[in-house]
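This structure is in structure tokens; I'll ask about it shortly.
What follows is subunit A.
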Amino acid sequence: QQTVVWWDFLAGGDGVRMKALIDAFNAEHEGEITIEGTTLEWGTPFYTKLQTSSAIGEGPDIATYHLSRIPLAVDSGTLSEITDEDMAGAGIANTDFTTAASDAGKVDGTRYAVPFDQHGLILYYNKDMLAEAGLLGEDGLPTGLDGLDNFNAILAQFTGDGKYGISTPTGDRYRTIYSLFGQQGGTMFDEAAGGFFPTDEDLAKLTNAIEVVKGWVDSGYTPVQVESPAALALFSSGQSPFFIMGNWEVPTFVDLHAKGELFEWGAVELPVLFENKAAWSDSHAFVIPANSGKDADPDKRAAVMQVIAWMDQHSLDWAGAGHIPAYNAVRESAEFKALKPQSDYAGFADTAVFDPRTILAGPAAPLGDAWSNYINPATTGEIEPADAAAQMRDDLNGQL
Partner candidate 1 sequence: MLRDRKQEYLTALILVGPFILIYGALFVWPTIQMVLLSFTKAPLIGAGDWVGWDNYVKILSQKLFHSAFWNTAWFVVLTVIPNTLISLAIALAVNRLNGWLQGFVLACFFLPYILPVSVVFLTWNWIIDVQYGLAQGVVALFNGGEPKSLTRTIPLFMPTVAFVTVWWTMGFNILLFIAGLRNISPEIYEAAQLDSAGRWRQFMRITWPLVWPVTVLVLTIQLIAQLKIFDQVYLFSIGGRQDATITLVQYIYKLAFQQNKGGEAATAAVLLFGMIIVLSVLQYQLLRARGEK
Partner candidate 2 sequence: MADIVLNEVSKSYGTVQVLDSVSMHIRSGEFIVFLGPSGCGKSTLLRMIAGLEEVNAGQIHIGDTRVDQLPPNQRGVAMVFQNYALYPHMTVRENMSFGLQNVGTDKAEIARRVDDAARMLEIGALLDRRPSQLSGGQRQRVAIGRAIVREPKAFLLDEPLSNLDAGLRVRTRVELAQLHQRIGTTMIFVTHDQTEAMTLASRIVVMNNRRIEQIGTPMEVYSRPASRFVAAFVGSPSMNFLDVAEVSEAEGKALIHAGGGVVPTDIAISVLPTRNGLTLGVRPDALKVAEGGSLNGVVELVERLGDRTLLHVRLADGALVVAEDGGKSTLEPGVAVSLAADRSETHLFDAEGAAYHSS
């Protein structure tokens, strides 16, 4: 009988799906392994707690982690290595994942994380409102959203009478901006070329991207300041036809819809406002905290690995949370392909823009801090977009 202490940062619909998975695991492994799960506040609070408690040997046995932040985690000694033997013992292997995903879990060739999913920014829409405005195609998908001016015109059309063209939570706007930066083909980081935003051109692209979102704010298409739950409510209460958010809110709407409390809705990839398709993306993964000072227990580790493998193998349910499973077998299964609206936006996985591989990357890391210290405020007019972009570059390069 093993008890596996599990920490995650998965709130909202994610949280519910994960809880269901844990419950299912516990039921299936009754008498052998029990997962004891805790959900902590996403971001800095979670990563601070994980880091400190791992340092004093009081961390959990397993935790969720963002692949983008693995370099930083390894640098601070928070994580314990996951060997090939560990993997084999649980019946999984490198080859179960795409090379890209599996490599993202390694630093200097040593594995510290097992990928779980890929998630990214998508566009939620209100079918009823779009249909009324004649923006809905036969297939129930929106049409004619591409192109910056075009998209803005559509937003303008819905704005007014206490309604907003689009709902974008202030704290998450950097993701939209990073996506739009990607749509212009910008380079965020190139160590050889001088670090972050190596050319003035890159900086201009970033400024451009900020200007777009700031334009929405300035034109009143979206509220200046709005917290995530409120932004969600703006959409779900029909006050706004579009909602830009990560795919993790899918289950929220699925559930609401199932309860009969929501209109017909859908989700698609972000519209292409510049040259390329691109959307911000990151991956959830599982890690084993180093828990320094605590005696290694092979049985516990085996159990933990078993949990990881089971989770990956059952990630079809996780796909219900809107994410794209990292486990090849699941992702390629027919069941996954049949999921709606997941399949409508699955394409973003191929054009995703990830955080660069650096120890500054990830949430609750300098890059994440810089996003919220410079870029989010730039959308509300607190800092000039160009200044914000420059300050972000200087700040990050200063920390390299």
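Operating definition for what follows: a residue touches a chain if its C-beta (ideal position, glycine included) is under 8 Å from a C-beta of that chain, and two chains touch if they have at least 3 such contacts; residues count from 1.
The set was built so that all candidates are chains of the complex that A comes from, given by their letters.
These numbers come from a predicted model, not from an experiment.
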| item | value |
| --- | --- |
| Candidate from 1 or 2 that touches subunit A, complex-wide | 1 |
| Contact footprint of candidate 1 on subunit A as seen in their complex | 41, 43-45, 47-48, 51-52, 55-56, 76, 170-171, 223-227, 230, 233-234, 292, 364, 369, 372-373, 376-377, 380, 382 |
